[in-house]
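Heads up, one of the protein chains got dropped from this complex, but the rest are sitting where they should.
Presenting chain A:
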Amino acid sequence: MISILLLTVAATVLTAAAHWLPAASWVYRAPRLGIAAWYAALITGAAAIGCAVAEVLWPWQAAGEHGPLVWLMVRLLAAGAVAVTALVLLRTARAARTIVDSRRRHRDLVRLTGRRRPDLDVTVIEHPQPAAYVAGPSCTVITSGALDCLDGREVAAVLAHERAHGAGRHQLLLDMLQIAALVLPRSRVVATAREQVGRLVEIRADEVATRRHAPLSLARALVAMTTTAPGGGPTAPAGVTAATGGHTAERMHRLMRPPPPLPTFASAVLLSAVIALPVLPPTLAAACRWWPILASCLWDLWP
């Protein structure tokens, strides 16, 4: 019974996040809080499902009193749950390993073949397409094409944006969602979370970069770097540009017309909610376990 309640909590939280967060204006105004909210929703969902499974398996020692068939079924269910958990952990470890390995190879190649620019604290790789990215801690990369088409202030703004990604561990935040997507390839909620966190880390990095650099420099760099270089270069597949075009326009708008920051009270309330949410399912499960009366009360409230 408690399990059904917990599964309802999971479904509600995940559905609400997928419907509400992408369009919420407070997420746009406070991107870091938005990222936290996405993580809170996913952790809450996972915790609720985990607690629901544990709740079903809990009475397995007492199951013997209900006859051998129930005893067997409960044990089979427990074995199944353990097997599924092991499989998920194995897949997670393998996916993480793949990502870590490919990142290290990439970073090594950058360090070996890229040209250091100590004045800008950046490594330059030879490519006509203007681009910049973070290849690891204190390894910011910019292409020669970007240095050719941006002026000094624009380069500084772009590098500040990239360093904000590094300082905010944005790559890790996205990698964890990538692993979640590899483990649960058909989950719509995980796919939406990935896409949205990808959008929010860019907004956040823009926000940090414009503390010290003119928004106009960043906006100009945005335009220059989305344009295809005459020297060709790897053109992103059409599906990717279609998905990112809207987000890029949004970033431009936010740079040129920044929204007012969220009032302190509103941020405090939202932050408390984000922290409290993941604690809810285990608390609920534990409370119902220790005070069975609470469980029956909750059950009576059921329509």
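Keep in mind that, in the parts below, a residue touches a chain if its C-beta (ideal position, glycine included) is under 8 Å from a C-beta of that chain, and two chains touch if they have at least 3 such contacts; residues count from 1.
Everything that follows uses one rule, which is that contacts and distances are computed from a predicted model.
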Chain not present in the shown complex, as UniProt names it (candidates "Integral membrane protein", "Cytochrome c oxidase subunit 1", "Anti-sigma-K factor RskA" or "BlaI/MecI/CopY family transcriptional regulator"): "BlaI/MecI/CopY family transcriptional regulator"
Residue, one of A:Arg32, A:Arg220 or A:Arg289, that touches the chain absent here: A:Arg220
Absent-chain contact - pick from A:Arg29, A:His170 or A:His213: A:His170
Touch criterion as defined above, residue of A:Ala37, A:Val141, A:Ala156 or A:Ala285 at the omitted chain: A:Val141
Residues of chain A (touch criterion as defined above) contacting the omitted chain: 102-103, 106, 108-116, 125-127, 129, 131-135, 141, 143-144, 158, 161-162, 165, 170-171, 174, 178, 181, 194-195, 198, 201-202, 216, 219-223, 225-228, 233-241, 243-245, 248-249, 251-253, 256-257
